[in-house]
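A protein chain is absent from this complex, but the other protein chains hold their places.
Now for chain A:
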Amino acid sequence: MKETKGVGIEMADKKFSFKKLMEYYDEVLSLPHRTEVARELRDEEDLFMLLIYSDMLGIPNPAFYYTLELYPHIIEKFHDWHLRMGMEKSPLEGIRCC
């Protein structure tokens, strides 16, 4: 999973200014929306992961040959995904991320 710094944590170190005040105001109001957009994006990502690994799960995937090339790039994301799906260890024989 992407490392998240947290919201506004670094803001405290900056000097007071009008710009900072507006940044603060924007952060306050956009907090729930940021959460919701992140949730939507995560759901999209989960669907994408399912499509990528569909062949290994027994669902025929005509693009399997091409998605194979993606594995080294998304192995970390795959690890987060299976944890989030409630599987402590990788469910796929060929991929041992943990």
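Everything that follows uses one rule, which is that a contact is a pair of C-beta atoms (placed from the backbone, for glycine too) under 8 Å apart; a residue touches a chain by one contact, two chains touch by 3 or more; residues count from 1.
The definition used in the following text is that contacts and distances are computed from a predicted model.
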(message) When one chain of this assembly is omitted, its UniProt record names it as which of these: "Formate dehydrogenase subunit gamma", "Carbon starvation protein A", "DNA-binding protein" or "Branched-chain amino acid transport system / permease component"?
(response) "Carbon starvation protein A"
(message) Using the document's contact rule, name the residues of chain A that touch the chain not shown here.
(response) 1-2, 4, 6-9, 11-12, 22, 24-33, 35-40, 42, 84
